[in-house]
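Note that one protein chain is taken out, while the other chains of the complex remain in position.
And now, subunit A:
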Amino acid sequence: MAFRSSTRWRFRQPSVIPGFGLALGVTLTWLTLIVLIPLSGLIWRSSGLGWSSFMALVLDERTVNALTISFGTAFIAAVVNLFFGVILAWVLVRYRFPGKRVIDAMVDLPFALPTAVAGIALTALYAPNGWIGSFLEPLGIKIAFTPAGIVVALVFVGLPFVVRTVQPVMEEIDKEVEEAAATLGANRYQTISRVLLPGLLPAGLTGFALAFARGVGEYGSVIFIAGNLPYVSEIAPLLIIIRLEEFNYPAATAIATVMLFLSFIMLLVINSIQAWSRRRYSNGA
(Lines give C-alpha, C1' and ligand atoms only; values in the text may rest on other atoms or scores of the structure.)
Protein backbone atom coordinates (compact mmCIF):
# COMPACT_ATOMS: atom_id res chain seq x y z
CA MET A 1 0.00 0.00 0.00
CA ALA A 2 3.02 2.20 -0.34
CA PHE A 3 1.57 4.47 -2.97
CA ARG A 4 -1.70 5.01 -1.20
CA SER A 5 -0.20 6.47 1.91
CA SER A 6 2.07 8.73 -0.07
CA THR A 7 -0.70 10.44 -2.03
CA ARG A 8 -2.79 12.91 -0.12
CA TRP A 9 -6.49 12.42 -0.35
CA ARG A 10 -7.84 14.63 -3.04
CA PHE A 11 -11.37 15.68 -3.85
CA ARG A 12 -10.85 14.87 -7.47
CA GLN A 13 -8.36 12.42 -8.93
CA PRO A 14 -6.77 13.66 -12.15
CA SER A 15 -8.27 11.75 -15.03
CA VAL A 16 -7.99 11.63 -18.78
CA ILE A 17 -11.75 11.61 -19.14
CA PRO A 18 -13.22 15.14 -19.07
CA GLY A 19 -16.61 16.12 -17.74
CA PHE A 20 -16.16 15.37 -14.06
CA GLY A 21 -18.10 18.47 -12.99
CA LEU A 22 -21.02 17.74 -15.27
CA ALA A 23 -21.12 14.07 -14.33
CA LEU A 24 -21.07 14.81 -10.62
CA GLY A 25 -23.80 17.44 -11.04
CA VAL A 26 -26.09 15.07 -12.91
CA THR A 27 -25.42 12.30 -10.41
CA LEU A 28 -26.24 14.43 -7.40
CA THR A 29 -29.38 15.94 -8.94
CA TRP A 30 -30.65 12.54 -9.95
CA LEU A 31 -29.90 10.97 -6.60
CA THR A 32 -31.61 13.87 -4.88
CA LEU A 33 -34.76 13.59 -6.96
CA ILE A 34 -35.05 9.82 -6.88
CA VAL A 35 -33.64 8.83 -3.53
CA LEU A 36 -32.90 11.71 -1.23
CA ILE A 37 -36.17 13.73 -1.33
CA PRO A 38 -38.50 10.77 -0.67
CA LEU A 39 -36.25 9.46 2.07
CA SER A 40 -35.76 12.80 3.74
CA GLY A 41 -39.55 13.22 3.74
CA LEU A 42 -39.65 10.04 5.76
CA ILE A 43 -37.07 11.23 8.22
CA TRP A 44 -38.78 14.59 8.40
CA ARG A 45 -42.05 12.91 9.35
CA SER A 46 -40.45 10.77 12.02
CA SER A 47 -38.43 13.63 13.45
CA GLY A 48 -41.71 15.34 14.24
CA LEU A 49 -42.35 12.56 16.72
CA GLY A 50 -39.76 13.62 19.25
CA TRP A 51 -37.03 11.31 20.50
CA SER A 52 -38.80 9.59 23.39
CA SER A 53 -41.98 8.72 21.54
CA PHE A 54 -39.89 7.65 18.57
CA MET A 55 -37.87 5.29 20.75
CA ALA A 56 -41.03 3.98 22.38
CA LEU A 57 -42.45 3.11 19.00
CA VAL A 58 -39.24 1.50 17.85
CA LEU A 59 -38.63 -0.51 20.99
CA ASP A 60 -42.14 -1.86 20.97
CA GLU A 61 -41.76 -5.62 21.21
CA ARG A 62 -43.69 -6.41 18.08
CA THR A 63 -41.60 -3.90 16.10
CA VAL A 64 -38.32 -5.26 17.44
CA ASN A 65 -39.38 -8.79 16.57
CA ALA A 66 -40.42 -7.77 13.07
CA LEU A 67 -37.12 -6.00 12.48
CA THR A 68 -35.13 -8.93 13.82
CA ILE A 69 -37.01 -11.32 11.58
CA SER A 70 -36.59 -9.10 8.53
CA PHE A 71 -32.87 -8.53 8.95
CA GLY A 72 -32.16 -12.02 10.30
CA THR A 73 -33.90 -13.88 7.50
CA ALA A 74 -32.46 -11.53 4.87
CA PHE A 75 -28.99 -12.17 6.26
CA ILE A 76 -29.38 -15.95 6.33
CA ALA A 77 -30.86 -15.91 2.83
CA ALA A 78 -27.99 -13.78 1.55
CA VAL A 79 -25.45 -16.18 3.07
CA VAL A 80 -27.21 -19.14 1.48
CA ASN A 81 -27.32 -17.28 -1.83
CA LEU A 82 -23.66 -16.39 -1.61
CA PHE A 83 -22.76 -20.04 -1.16
CA PHE A 84 -25.02 -21.56 -3.79
CA GLY A 85 -24.81 -18.57 -6.11
CA VAL A 86 -21.03 -18.97 -6.35
CA ILE A 87 -21.41 -22.70 -7.04
CA LEU A 88 -24.08 -22.07 -9.63
CA ALA A 89 -21.99 -19.39 -11.33
CA TRP A 90 -19.02 -21.76 -11.29
CA VAL A 91 -20.99 -24.48 -12.99
CA LEU A 92 -22.32 -22.05 -15.59
CA VAL A 93 -18.87 -20.64 -16.31
CA ARG A 94 -16.75 -23.76 -16.18
CA TYR A 95 -18.80 -26.63 -17.51
CA ARG A 96 -20.54 -27.37 -20.73
CA PHE A 97 -23.61 -29.49 -20.56
CA PRO A 98 -26.85 -29.80 -22.45
CA GLY A 99 -29.42 -27.30 -21.27
CA LYS A 100 -26.83 -24.87 -19.98
CA ARG A 101 -28.40 -21.94 -21.83
CA VAL A 102 -31.78 -22.79 -20.33
CA ILE A 103 -30.39 -22.86 -16.81
CA ASP A 104 -28.54 -19.63 -17.45
CA ALA A 105 -31.81 -17.99 -18.48
CA MET A 106 -33.68 -19.47 -15.54
CA VAL A 107 -31.37 -17.70 -13.12
CA ASP A 108 -32.97 -14.42 -14.09
CA LEU A 109 -36.54 -15.60 -13.59
CA PRO A 110 -36.81 -14.34 -10.00
CA PHE A 111 -36.11 -10.87 -11.43
CA ALA A 112 -38.96 -11.10 -13.90
CA LEU A 113 -41.62 -13.01 -12.00
CA PRO A 114 -44.07 -10.87 -9.99
CA THR A 115 -43.02 -11.59 -6.44
CA ALA A 116 -46.59 -12.40 -5.40
CA VAL A 117 -46.64 -15.20 -7.95
CA ALA A 118 -43.40 -16.53 -6.56
CA GLY A 119 -44.79 -16.32 -3.05
CA ILE A 120 -47.94 -18.21 -3.93
CA ALA A 121 -46.02 -20.85 -5.84
CA LEU A 122 -43.56 -21.39 -2.98
CA THR A 123 -46.39 -21.56 -0.47
CA ALA A 124 -48.16 -24.19 -2.56
CA LEU A 125 -44.95 -26.22 -2.65
CA TYR A 126 -43.96 -25.94 0.97
CA ALA A 127 -47.37 -25.99 2.64
CA PRO A 128 -47.89 -29.15 4.72
CA ASN A 129 -50.01 -30.61 1.92
CA GLY A 130 -47.77 -29.30 -0.90
CA TRP A 131 -45.32 -31.26 -3.06
CA ILE A 132 -42.31 -30.62 -0.91
CA GLY A 133 -44.09 -29.82 2.33
CA SER A 134 -45.80 -33.22 2.40
CA PHE A 135 -42.38 -34.90 2.46
CA LEU A 136 -41.04 -32.64 5.16
CA GLU A 137 -44.12 -32.84 7.35
CA PRO A 138 -43.46 -36.42 8.60
CA LEU A 139 -39.88 -35.39 9.44
CA GLY A 140 -41.25 -32.67 11.67
CA ILE A 141 -39.90 -29.91 9.46
CA LYS A 142 -42.19 -26.99 8.80
CA ILE A 143 -41.23 -24.47 6.17
CA ALA A 144 -44.37 -22.60 5.19
CA PHE A 145 -45.79 -20.20 7.78
CA THR A 146 -42.50 -20.08 9.74
CA PRO A 147 -39.37 -17.89 9.47
CA ALA A 148 -37.82 -20.75 7.48
CA GLY A 149 -40.41 -20.07 4.82
CA ILE A 150 -39.33 -16.44 4.73
CA VAL A 151 -35.74 -17.54 4.16
CA VAL A 152 -36.85 -19.81 1.31
CA ALA A 153 -38.70 -16.94 -0.36
CA LEU A 154 -35.77 -14.56 0.09
CA VAL A 155 -33.30 -17.13 -1.27
CA PHE A 156 -35.52 -17.35 -4.32
CA VAL A 157 -35.70 -13.61 -5.00
CA GLY A 158 -32.05 -12.97 -4.12
CA LEU A 159 -30.36 -15.70 -6.14
CA PRO A 160 -29.78 -13.78 -9.39
CA PHE A 161 -27.90 -11.02 -7.60
CA VAL A 162 -25.03 -13.21 -6.51
CA VAL A 163 -24.88 -15.27 -9.69
CA ARG A 164 -24.92 -12.25 -11.96
CA THR A 165 -22.27 -10.30 -10.06
CA VAL A 166 -19.89 -13.24 -9.61
CA GLN A 167 -20.28 -14.77 -13.04
CA PRO A 168 -18.47 -12.13 -15.13
CA VAL A 169 -15.57 -11.99 -12.68
CA MET A 170 -15.29 -15.76 -12.79
CA GLU A 171 -15.27 -15.71 -16.55
CA GLU A 172 -12.23 -13.49 -16.42
CA ILE A 173 -10.20 -15.76 -14.17
CA ASP A 174 -7.08 -16.64 -16.05
CA LYS A 175 -6.71 -20.36 -16.55
CA GLU A 176 -2.99 -19.86 -16.17
CA VAL A 177 -3.39 -18.74 -12.57
CA GLU A 178 -4.90 -22.09 -11.69
CA GLU A 179 -2.21 -23.87 -13.63
CA ALA A 180 0.42 -21.87 -11.81
CA ALA A 181 -1.05 -23.01 -8.50
CA ALA A 182 -1.00 -26.62 -9.69
CA THR A 183 2.63 -26.47 -10.79
CA LEU A 184 3.50 -25.09 -7.38
CA GLY A 185 2.01 -28.21 -5.84
CA ALA A 186 -1.40 -26.93 -4.76
CA ASN A 187 -4.17 -29.51 -4.98
CA ARG A 188 -7.62 -28.71 -6.28
CA TYR A 189 -8.98 -27.75 -2.90
CA GLN A 190 -6.05 -25.46 -2.11
CA THR A 191 -6.31 -23.81 -5.50
CA ILE A 192 -9.96 -23.05 -4.96
CA SER A 193 -9.71 -21.89 -1.37
CA ARG A 194 -6.47 -19.94 -1.59
CA VAL A 195 -6.35 -18.69 -5.14
CA LEU A 196 -9.78 -18.59 -6.73
CA LEU A 197 -12.15 -17.67 -3.92
CA PRO A 198 -10.12 -14.74 -2.56
CA GLY A 199 -10.17 -13.31 -6.07
CA LEU A 200 -13.95 -13.55 -6.10
CA LEU A 201 -14.35 -11.88 -2.74
CA PRO A 202 -15.19 -8.34 -3.92
CA ALA A 203 -17.75 -9.54 -6.45
CA GLY A 204 -19.18 -12.02 -3.97
CA LEU A 205 -19.60 -9.27 -1.39
CA THR A 206 -21.36 -7.05 -3.90
CA GLY A 207 -23.76 -9.87 -4.73
CA PHE A 208 -24.23 -10.56 -1.05
CA ALA A 209 -25.02 -6.91 -0.34
CA LEU A 210 -27.53 -6.71 -3.16
CA ALA A 211 -29.25 -9.96 -2.16
CA PHE A 212 -29.32 -8.84 1.46
CA ALA A 213 -30.76 -5.41 0.63
CA ARG A 214 -33.35 -6.97 -1.58
CA GLY A 215 -34.27 -9.43 1.17
CA VAL A 216 -34.72 -6.72 3.76
CA GLY A 217 -37.14 -4.83 1.54
CA GLU A 218 -38.94 -7.84 0.08
CA TYR A 219 -42.68 -7.91 0.66
CA GLY A 220 -44.70 -9.59 -2.06
CA SER A 221 -43.30 -13.09 -1.99
CA VAL A 222 -42.84 -13.24 1.77
CA ILE A 223 -46.31 -12.41 3.00
CA PHE A 224 -47.81 -15.47 1.33
CA ILE A 225 -45.42 -18.02 2.77
CA ALA A 226 -44.67 -16.38 6.12
CA GLY A 227 -47.99 -16.91 7.81
CA ASN A 228 -47.52 -13.46 9.30
CA LEU A 229 -47.85 -14.42 12.94
CA PRO A 230 -47.00 -11.37 15.04
CA TYR A 231 -43.77 -11.88 17.06
CA VAL A 232 -42.96 -15.05 15.06
CA SER A 233 -43.10 -14.63 11.31
CA GLU A 234 -44.15 -11.07 10.75
CA ILE A 235 -41.70 -9.03 8.69
CA ALA A 236 -41.09 -5.32 9.16
CA PRO A 237 -42.47 -4.20 5.77
CA LEU A 238 -45.73 -5.99 6.58
CA LEU A 239 -45.89 -4.34 9.98
CA ILE A 240 -45.50 -0.97 8.29
CA ILE A 241 -48.50 -1.74 6.06
CA ILE A 242 -50.50 -2.89 9.08
CA ARG A 243 -49.74 0.34 10.92
CA LEU A 244 -50.68 2.34 7.85
CA GLU A 245 -53.99 0.54 7.62
CA GLU A 246 -54.57 1.43 11.24
CA PHE A 247 -53.84 5.07 10.28
CA ASN A 248 -51.01 4.86 12.79
CA TYR A 249 -48.66 6.95 10.67
CA PRO A 250 -46.09 7.75 13.40
CA ALA A 251 -45.47 4.06 14.05
CA ALA A 252 -45.20 3.33 10.33
CA THR A 253 -42.66 6.08 9.75
CA ALA A 254 -40.67 5.13 12.83
CA ILE A 255 -40.28 1.52 11.66
CA ALA A 256 -39.44 2.70 8.16
CA THR A 257 -36.80 5.07 9.49
CA VAL A 258 -35.11 2.36 11.52
CA MET A 259 -35.10 0.01 8.54
CA LEU A 260 -33.61 2.75 6.43
CA PHE A 261 -30.93 3.48 8.98
CA LEU A 262 -29.95 -0.16 9.59
CA SER A 263 -29.87 -0.96 5.88
CA PHE A 264 -27.75 2.05 5.19
CA ILE A 265 -25.22 1.14 7.88
CA MET A 266 -24.97 -2.46 6.76
CA LEU A 267 -24.59 -1.57 3.10
CA LEU A 268 -21.99 1.02 3.96
CA VAL A 269 -19.95 -1.53 5.90
CA ILE A 270 -20.21 -4.16 3.16
CA ASN A 271 -19.30 -1.65 0.49
CA SER A 272 -16.27 -0.50 2.43
CA ILE A 273 -14.98 -4.04 2.87
CA GLN A 274 -15.52 -4.61 -0.78
CA ALA A 275 -13.84 -1.37 -1.84
CA TRP A 276 -10.91 -2.19 0.39
CA SER A 277 -10.38 -5.63 -1.08
CA ARG A 278 -10.91 -4.35 -4.60
CA ARG A 279 -8.35 -1.62 -4.18
CA ARG A 280 -5.78 -4.12 -3.01
CA TYR A 281 -5.67 -6.13 -6.14
CA SER A 282 -7.53 -4.47 -8.92
CA ASN A 283 -6.10 -4.14 -12.42
CA GLY A 284 -3.11 -6.29 -11.51
CA ALA A 285 -1.47 -9.03 -13.46
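Here is the rule we go by: a contact is a pair of C-beta atoms (placed from the backbone, for glycine too) under 8 Å apart; a residue touches a chain by one contact, two chains touch by 3 or more; residues count from 1.
Here is the rule we use: contacts and distances are computed from a predicted model.
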Problem - Listed names "Sulfate ABC transporter ATP-binding protein", "Serine/threonine-protein kinase RsbW", "DEAD/DEAH box helicase domain protein" or "Multicomponent K+:H+ antiporter subunit G", with the criterion being the UniProt name of the chain not displayed - result: "Sulfate ABC transporter ATP-binding protein"
Fill in the blank from the handout: Of A:110, A:160, A:199 or A:215, the residue touching the omitted chain is A:199
Completion exercise
Across A:55, A:141, A:180 or A:229, the one contacting the chain not displayed is A:180
Problem - Positions on subunit A where the hidden chain makes contact - result: 1-3, 174, 176-177, 179-187, 190, 194-195, 198-199, 201, 277, 280-285
